[in-house]
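Submitted below is the structure of interest, expressed as structure tokens.
In this view, the complex is presented without one of its protein chains, the others remaining in place.
As written, the chains take the letters A and B, and residue 1 is the first residue of each chain.
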Amino acid sequence: MDTLLQILFNGLSVGAVYALFALGYTLVFSVLGVINFAQGAVFTLGAYFTYLFIGGGVGSNGALAGLQLPFALPFWLALLLAGLAAALVSVGVEAVAFRPLRRRGAEPLLYLITSLGAGVILVNLIQILMGAEGYALPAGALGWLPVTITLAGASVRTVQVLLLLVAAVVVLALTWWLEGTRGGRALQAVAEDATTARLLGIDSDAMIRLSFAASGFLAGISGGLVGLSLSITGPYFGIGFGLKALGVLVLGGLGSVPGAVLAGLIVGLAEALVPGEWSGYKDAVAYAFLFAVLLLRPRGLLGRPLDTRV
Amino acid sequence: MPTIPRLARGLLVAGVMTLLSACRSGGSGAGPIDATGGVPVGAVIALTGNSSVIGQDQKIGLELAERHFAGSGAPPAAKGVKVKLRLEDGGSDEQTATNAFRTLINGGVAALIGPSLSQQAFAVDPIAQRAGVPVVGPSNTAVGIPQIGSFISRVSAPVSVVAPLSIGAALRQNPAIRRVAVFYAHDDAYSTSESKIFQQALQRRGLQPVTVQRTNVSDTDFQNQVTDTLRLKPELIVISALPMDGGNLVRQIRELGYGGAIVVGNGMNSPNIYPICQKYCDGLLIAQAYSPETTAAINQTFLSLYRQARGGAVPPQFSAQAFTAYQVVFESLQRLQAAQPPGKPLTALPAAELRRRLNSEILAGRYDTPLGPIRFTPEGEVVQERFYVAQVRMNGDGRSGRFQLLP
Partner (left out) sequence: MDATLPVQMVLGALLGLSVYLPLATGQLSLATPGFYVIGGYVAALLSTGVAALGGGEPSYPLPSLLLEMGLAALLAAAVAVVIGRPVLKLRGIYLAIATIALVEILRVLNLNLPFTGGAVGIFAIPQPFADPWGYLLLSALLLAAVCWLCARLGAMRLGRAQAAVRDDELAAACMGIDTAQVKLTAFVISAVIAALTGVISAHFLNTWNARQGSFDASITTLAFVVFGGSRTWVGPVLGGLVLTALPELLRPVGDLRLIVYGLVILAGPVVFPQGVITPERLQHWARHRPWRRPSPRAGA
């Protein structure tokens, strides 16, 4: 029983990261109908920002070797700031890689490539500035909280519980924002039909920027949280999560917030249940799931019908 | 639409012209090499892509070697030989490394150091072999690399000799160990071959792994696999991985409550693990092809050079091996030059001849390096006299530590 609980926790905490990541994709997708491939790099940046804001120093290989910010914030504040900084970067990505194309009415296919270009630039900038080495938030980042806690007989890492809690809070907040506030409903209106939204007096450019900011914030704080849970393994830290989350996004159904959450948790759990002898196939689980579901339900688990454009 | 085929023909012609103009003639080997500024030696290491953490360690090793052997601190016999190091990014894939090798070979280098990864070596070493350019591999450890050809050698000891030592050390510390769990990064050539050796060594001691877990180099979250493994109550965990993923794995194993012995492979023999697993690195048993603790003069020199450049840090194995590869090429050139009749500089030889002689000289020589005394088998395999088993001892701050040699 206790191991089952532990597996459950592992699966859910990984799944929560996938879900947060996929939510970032979803926000942009629902407004623009495209996937932002720079999201993985923004996630990585979130982890690096958190590390720097908490007072971590740069190693010896990057151009910023030896740099240390003159302040050291407590973890939660650093995480929040990192989320905001990542949101800023994400808005920058929109301005450079998306807006010029949108102005010219280019096909959505092009965004895949321009956002990929933005991602390549960000990842390599991180390497040039910070080096390729790994970084870890200090072990005492959470203050008085113990490393592991015991829940119903299972020993669980505190970080995992926090990750789950934060993910739950973020999903609730996001749902509330989308459904319960003017800004959120304006965003949904743009997602539904940009032309009508404009007629209703909604500034769709501002809404698109807002969706990028929100998705960047999500990526940033999930990067920071994962950076706390696991050590930052270098400039390519977020790429693996980003690729997995891409599968999760489509599995849940493009543009669906509950779908992204559900699919994230399913994939996380499924990976957790892969027995040791088959661990080599673990990475294929998400895609195999995705593939099987797409064949049965071509729009994913909870997806809305998609128009026929590419 | 008749214009399209004609257009196609035009484009094809234009394309062929571009292709032809893209292929300028390179060093054919008949004439002497261009030694302006020194004998050109190429180095191809991973400066970009997901293996750049290896490349950046190697880069500093090469730069220190270049400075050391060119500078005033060089041994007195350095008369006459100047080496010009040409560093090219080999990326983390085979295609980029191929281009880098070709660029340098056509640029007329006398020898090559690299590439960073074994998988890349399988792609590019045959090219150098066909061109007759000697290659010294600084970090290629997979089985079969020196066998690629007569011009291929390496200073990185193959996994088969290094790995089993640490298992022995773990069993000496605790002879009662019966239950062993194995982890390895199955998408990494080095870790895969090393784990095979580990498992054979365990088998010879009558230990059957209770589980063998496959991980990926790009993985960061191992909690499922760790939970799965700890349920089987292992008394020893053996890990073959690279610093980043391995460090994270160790951290998660410890955080999830494992208190037993952990043996890690040579791939994790790097201070790069300290910031990753922090205080949890403490106690790791590790087989080393390079130990910063050795007292040989050349290692002390290397240590002080590295400390100067890196603010007191301890050099990783990749840097030491890259330094050694440069040293091997440099000293071989030096000996060749010394054997030349007076008035006939080495660089007057036809390039092909120079490369052939240099290759024989590399294979024939003995070297006193930071890795200890080394030489080569006729096949190009390194014969290293000493390997080390060390235990990681972390300092109180949990961010720095050292590899303490075990007897």
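Please note the rule applied: a contact is a pair of C-beta atoms (placed from the backbone, for glycine too) under 8 Å apart; a residue touches a chain by one contact, two chains touch by 3 or more.
Please read these numbers as outputs of a predicted model, since none were measured by experiment.
Among A:L8, A:L67, A:I128 or A:A194, only A:I128 touches the chain left out of the display. Remark: the omitted chain is touched by one listed residue; of A:G46, A:G134, A:G247 or A:G268 this is A:G247. Checked against the full complex, the one of B:I60, B:V155 or B:A189 touching the unshown chain is B:A189. Along chain B, the points of touch with the absent chain fall at residues 1, 3-16, 18-19, 22-26, 47-48, 88-89, 93-96, 98-99, 102-103, 106, 118-119, 122-124, 126-127, 130, 142-144, 148, 185-189, 191-193, 214. The missing chain lies against chain A, touching residues 34-35, 37, 96-97, 100-101, 104-110, 112-114, 116-121, 124-125, 128, 243, 246-247, 249-250, 254, 280-281, 283-284, 287-288, 290-291, 294-295, 298-300, 306, 308-310.
To be clear about the criterion, only the chains that are shown with their structure count from here on.
Note: centroid distance chain A to chain B, computed from Cα atoms, is 35 Å. Against chain A, the residues of chain B that register as touching in their complex are 48, 50, 52-53, 55-56, 60, 186, 211-216, 218-221, 223-225, 227-229, 231, 243-245, 247-248, 251-252, 255-257, 272, 275-279, 310-311, 313, 398-399. Contact residues of chain A toward chain B in the complex are 3, 6-7, 10-11, 13-14, 17, 59-61, 66, 124, 127, 131-136, 138-139, 147-148, 155, 157, 160, 226, 229-231, 233-237, 239-241, 271-272, 274-277, 279-280, 282-283.
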